[in-house]
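Before anything else, here's the structure in question.
Of the protein chains in this complex, one is absent; all others appear in place.
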Amino acid sequence: MNRVRLATVWLDGCSGCHMSLLDMDERLLDLADRVELVYSPLVDHKEYPEDVDLVLVEGSVSSEEDLHKIRKIRRQSKILISLGDCAVTGNVPAMRNPFKTAEVLRRVYVENVSVESPTPNQVVPALLARVRPVHEVVPVDVFVPGCPPSADTIFWTLTELLEGRRPDLTGKTRFGA
Amino acid sequence: MTPAVSDVKTLQIDGIDVSAQADQTILDAAREKGLSIPTLCHLDGLGDVGACRLCLVEIKGTSKLLPACVTRVEEGMEVTTQSERLLKYRRMTLELLFAERNHVCSVCVANGHCDLQVLGQAHGLTHVQFPYRYPKLPMDASHDRFVVDHNRCVLCTRCVRVCDEVEGAHTWDVMSRGIGSMVITDLHQPWGESDTCTSCGKCVQVCPTGALFEKGKARLVAKSRDFLPYLAMMREGK
Partner (left out) sequence: MTPEQLEQIASEETAARARNPRRLSVCMAAGCISSNSDAVKKALERAVAGGPLKDACPVTGVGCMGLCSRGPLVSTEPAGVLYQNVTPEDAGEIVGAVSGPAVERLQCSRELPFFKRQVGVVLENSGQINPERIEDYLAAKGYAALVQALTEMRPAEVIEQVSRSGLRGRGGAGYPTGLKWSTVAKARAETRYVICNADEGDPGAFMDRSVLESDPQRVLEGMIIAGYAVGASRGYIYVRAEYPLAIARLNTAIRQAKHLGLLGSQIGNTEFAFDIELRLGAGAFVCGEETALIASIEGGRGTPRPRPPYPAQAGLFGAPTLINNVETFANIPPIIRNGGDWYAAMGTQRSKGTKVFALTGKINCTGLIEVPMGMSLREIIFEVGGGVPEGRKFKAVQTGGPSGGCIPEQFLDMPVDYDSLAQAGSIMGSGGMIVMDDSSCMVDVAKYFMEFCMSESCGKCIPCRAGTAQMYDLLAKICEGRAALDDLAMLEDLCDMVKNTSLCGLGQSAPNPVLSTLRYFRDEYLAHIQEKKCPAGVCACGMKQEAGS
């Protein structure tokens, strides 16, 4: 049997959604029979593969790197799921949006440090002027709000998709759940 | 004026026959019958302003949508409270609210006890189609016991009305206009320096979101609003 090619991605988020994913516990084994995890921060693939069937995206789009990644992910995936409030709403990462990027960097690298360190400007990807939810950047197929969405919600969403249904999350989860 | 027997009207709400007194609103009549119409600015015991537009309903023979909270029942009215169109508008209204200010539910003191959150969930809001506006808004923690966080305010003016109509202090009001509107204490003085505030806390209890909250009780405490209908009832001597 051809297993569904599943990827999970971690953009600007706390990884809580991935923790919640792992919280599915023994149900992960059920899933493992039906999906192949082709890319994830939990596994050791370096390149986002072609032809991904399902991708769970955690986190908001906050940096040039996120932007580059999410566009590539969109191109190479059939169904894109915004997982969790950061991906769906911008959430905590977006709390910097009312401020200018320079103000944020100064706060973090100058005002709030005891040992002076230079503001990173090379290796670390440049911040976007505004943090944005995924659907403001690329089309999103399924939204799963929650901070994080519960393991039950994630499992239910995935099984619905695997059954070929479009999950209706009305009443199942909410912003901040 | 005591309503006479002839002041009873019969009407249909969502195809169900309903009778109501002439001074009742469509919202009253519907809720008595267990039919739910979403509301945000309305709160039992406070005067209605018809501002949030969530309770808009269709009335046969009228091209305009009317707010159920302020529209009186009429004989033979045929009211529709749920339709594709109404649901679409209600969802859009909620989305506009979520996009208007910085409602970061995950770190909000009202998470789990928020009227806006509940309405969003009830309307199947899994994301907001409108771009978030991310305005830069202040918090005022100058009061000994309470905090106002304008990032979470939906401008329902429940605080303004409870302070004016029930407490009689009229500490709260709205300043500026349009998208720049803000609730203020006195003449935009810090809340802690307000001469009129009695620190009764009613505004905090009626606030539908995490815009007004009590210091030190910021963790998931449901608000208590039972006092309102009780006070209203006692005042009217019913």
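First chain written, first letter: the chains are A and B, and each begins at residue 1.
Assume a residue touches a chain if its C-beta (ideal position, glycine included) is under 8 Å from a C-beta of that chain, and two chains touch if they have at least 3 such contacts.
Here the structure is a predicted model, which means the values were calculated and not measured.
Participant: For the chain left out of this view, which of B:133, B:188, B:217 or B:235 touches it?
Facilitator: B:133
Participant: Among B:8, B:22, B:92 or B:141, which one touches the chain that has been omitted from the display?
Facilitator: B:92
Participant: Which of these touches the unseen chain: B:16, B:107, B:139 or B:179?
Facilitator: B:179
Participant: In the full complex, which residues of chain B touch the absent chain?
Facilitator: Residues touching the hidden chain, for chain B, are 49-53, 56, 64-67, 70-71, 88-89, 92-93, 96-97, 99-100, 129-131, 133, 154-155, 157, 173-174, 176-181.
In the analysis below, only the chains that are shown with their structure count from here on.
Participant: Would you mind pulling out the distance in Å between where the CA atoms of chain A average out and where those of chain B do?
Facilitator: Going by mean C-alpha positions, chain A sits 34 Å from chain B.
Participant: Over in the complex, which chain B residues touch chain A? Could you list them?
Facilitator: Touch residues, chain B against chain A: 98, 102-108, 111-112, 117, 120-122, 124-128, 131-132, 134-137.
Participant: Name, in rising order, each residue of chain A that touches chain B in their complex.
Facilitator: For chain A paired with chain B, touching residues are 82, 85, 88-92, 94-95, 97-99, 130, 133, 135-136, 140, 143-145, 147, 168-171, 173-176.
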